[in-house]
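The complex is shown incomplete by one protein chain, all other protein chains being positioned as in the whole.
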Amino acid sequence: MNKKTNRRKLFIYLFLILLAVVMVYPLVYLFFASFKPNDEIFGSASLLPKKWVLDSYKIGWRGSGQFTYGRFLLNTCRMVVPTVVFTVISSLWVGYGFARFDFPLKKFWFYVMIGTMMLPSTVIIIPRYILFKNLGWIDTYLPFIVPAVFAGYPFFVYMVIQFMRSIPRELDEAAKIDGCSSFRIWTDVMIPLCKPAIFSVIIFQSMWTWNDFFNSLVYINSVRKYPVSLALRMNLDSASRVEWNTILAMSLVCIIPCTVLFFVAQQYFVDGIVAGSIKG
Amino acid sequence: MANRRFKQIVAFGLALTMTAGMGAAAAYADDGENIVLRFSWWGAEARHEKTLAAFERYHELHPNITIEGEYSSIDTYYQKLVTQFAGGTAPDIIQIDQPWIEDFAMQGQLLEDLNDYTDIIDMSTYDADYLAGWCMNGDRLEALPLGLNGYTTMYNKKALEAAGIEIDSSTELTWDDILTLGEQYKEANPDGIFLHTDPNTLEKNIFRPYVIQQYGGYFLNPDFTIGFTRESLINAYNYLIELSDRGIIQPLNETATFDGKIDQNPVWVNGQAALCIRWVSDLQQLLNDNVDIGVCRIPVNEGAAETGINCKPSMVATIYTGSEHKKEAAEFINWMVNDEEATTILADCRGVPPTERQRTQLQEAGMLNAAMAEGISIAVANAGTPQNGLSDNAEVTAISLDIIARVLYKQISPEDAADEMIQRTEEKLETLKNS
Partner (left out) sequence: MKKRWKRFEGYVYIAPWLFGFFALQLYPLVVSFIYSFTDFSMLKEPHYIGLKNYIQAFTNDPYFFKSLGVTFMYVLYALPGKLVFALIIAVILNQKIRGIGIFRTLYYLPSILGGSVAVSILWRFIFMKDGMLNNILGVFGFEAFDWIGNPATSLFIVALLQIWQFGSSMVLFLAGLKNISPEVIESARIDGAGALQRFFRITLPLLSPIILFNFVMQMIQLFQDFSAAFVITPNGGPLKKTYLYGMMLYQNGFQFFKMGYASAQSWVLFVIIITITGCIFAFSRKLVHYEDE
């Protein structure tokens, strides 16, 4: 028995390592490419640089000369953190409404909500821009944050709905019999049981807002307020010489925060087992 | 424990939100005396740094005027600008690409008529014909050039030398030369590519000059009719097939991945390609350790009606009609193009400068790239018809590119291709005319 599990474990490890190599080799390649001069980045497929360029991170960090990446990273956090926090709260709130209550027109509103995701954003950009301009939100992070306050990201609401619907109803029935209000059931029963969903919302919303290029492009004018997604493309020009190693270097630096966040958050998935066993 | 941390995170997030919302309104607040001008452009680090340095100097000279730079990369600059026009939030001074003047002109009056600012901006330094040819929308002067540009042949001295082919800046190639020299090059360097292209270059810098050289004039006429003829198209398609079949150019398959990124193609990076017909402004980007660039005129067949060389400005400065500080914007543009100190600060960060005075100043100071200056003077000396913005219409270009691809994939004969090009272009011109 023990021998069999060991062999099974070995097999799993082998598989995981092999897959990890396939998945991550390209990123390792990018890492080494950030130390190559342009000729090598585009001219050869070898992994290691022949000529090491060591200052690409230092030069890349300078950004445009006017603002450094320190500034751009801070800007991104100022945009991402509130958006994520409000998305978590509002999606749990609205998702709870759809998952646990019956009310007139519920199906209708649900389909309307999902429907808002189905129209390509290209054609909404202009009217939305004009709306946000009239609200005075241009060149602020409000076009990201305010929709989060009002559960304007249906992806997350629907996700919370699906998670809540896989929680047995007996749990809230029991709480109801104990005299809990629906609000208390939300705070004391639902939220603790939705931990994996909450962490998924945090992971996705931070990553998406972090990487969001097209919306930032449209709403943010001042370079001083640029998030990293804009900053990374700031120095790309078809007619000037571009040192690609600095751009690759900064692309890699900018995925570090999301990676760390993911590594920390994924441990909470393990906690989920504890939460899940409540219902047993 | 986890719960408490969660609450802390929430509180922290709320605090951040409060700060994020503020500060926005303060940015553009003028108090009557202190004026903030917004200036947008695209470019890379060198241009950003020099332009910002110029703003700083201008602020020292005019303490009540602060200029905010809004800079980004070229690929999405257009979308952003159009969105800002739609919202009425475009910057005071806008750097645009020359063909956009006509694009925007069809959409209403978005750019100021600079004829109204002749008392502020000294335009005598510019060549009057050049302004008339490139910066007018009807009788409105809507832009001032910031740099010169033109088609040129750039050759990699190292690759040619290795293959024993001699070309210098006085060489006047014909399209037939390209075929014969190309085969000669191929013999010396079987893995090499003689004429380096991408789909866009093939259309703009090879196909179009080849077409235009046969009759001379516009690609598309200002009265919304086609300039090209069926015959000129057929000849050009046949020439492209010739280039492709003989292996003078890389197959479209392989260059498509590098569309608009011609400098990143390994063939060029590794010094395996010999020539490239492009804008002079691309020169610096195409340089690398394996490439030493010389320039000469683009190929023209003997007896051609004209050279088809486009000599448009590389980028132009405009003032937004919605600006609240048009006078101040004009004053800054005047300083930017006419002041000696400004020329020293900005140098050639927008290519070869447009006025004689700027060029002499930079040349004397040794601040002008010699190959670029030479490329411009060759192009200007051989300039063809100043092609209008209509000819650069994005949709017509897309149609033409698509047809060329199908010709090279042998999905359509040159004759049918010419018919389709004429029919679809005329259809598009019809809608443009009626709008």
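We call the chains A and B, going by the order they appear; numbering starts again at 1 in every chain.
In this section, a residue touches a chain if its C-beta (ideal position, glycine included) is under 8 Å from a C-beta of that chain, and two chains touch if they have at least 3 such contacts.
A quick note: this is a predicted structure, and the numbers were derived from the prediction, not measured.
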Residue among B:A188, B:A305 or B:A405 that touches the chain left out of view: B:A405
Chain not shown: contacting residue from B:G69, B:P99, B:P199 or B:P414: B:P199
For subunit B, the residues touching the chain missing from this view: 78-79, 82, 85-86, 103-104, 106-108, 110, 199, 251-260, 264, 266, 394-395, 398, 401-402, 405-406, 408-409, 411, 424, 435
Positions on subunit A where the hidden chain makes contact: 9, 12-13, 15-16, 19-20, 23-24, 26-27, 29-30, 33, 41-42, 45, 90, 93-94, 96-104, 106, 109, 112-124, 126-128, 131, 146-147, 149-152, 155, 157-159, 162-169, 182, 193, 196-197, 199-200, 203-204, 207, 211, 213, 232-233, 236, 244, 247-248, 251-252, 255, 258-259, 262-263, 266-267, 269-270, 272-273, 276-277, 279-280
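Heads up, the rule we're going with is that only the chains that are shown with their structure count from here on.
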Residues of subunit B touching subunit A in the complex: 2, 9-10, 12-14, 16-17, 19-21, 24-25, 27, 38, 42-49, 52, 68-76, 79-80, 83, 86-89, 91, 260, 263-266, 269-270, 279, 281-282, 284-285, 287-290, 314, 351
Subunit B-facing residues of subunit A, complex: 37-39, 42-44, 64-66, 77-79, 81-82, 84-86, 89, 125-126, 129-130, 133, 136-142, 145, 214, 217-218, 221-223, 230, 233-242, 268, 271
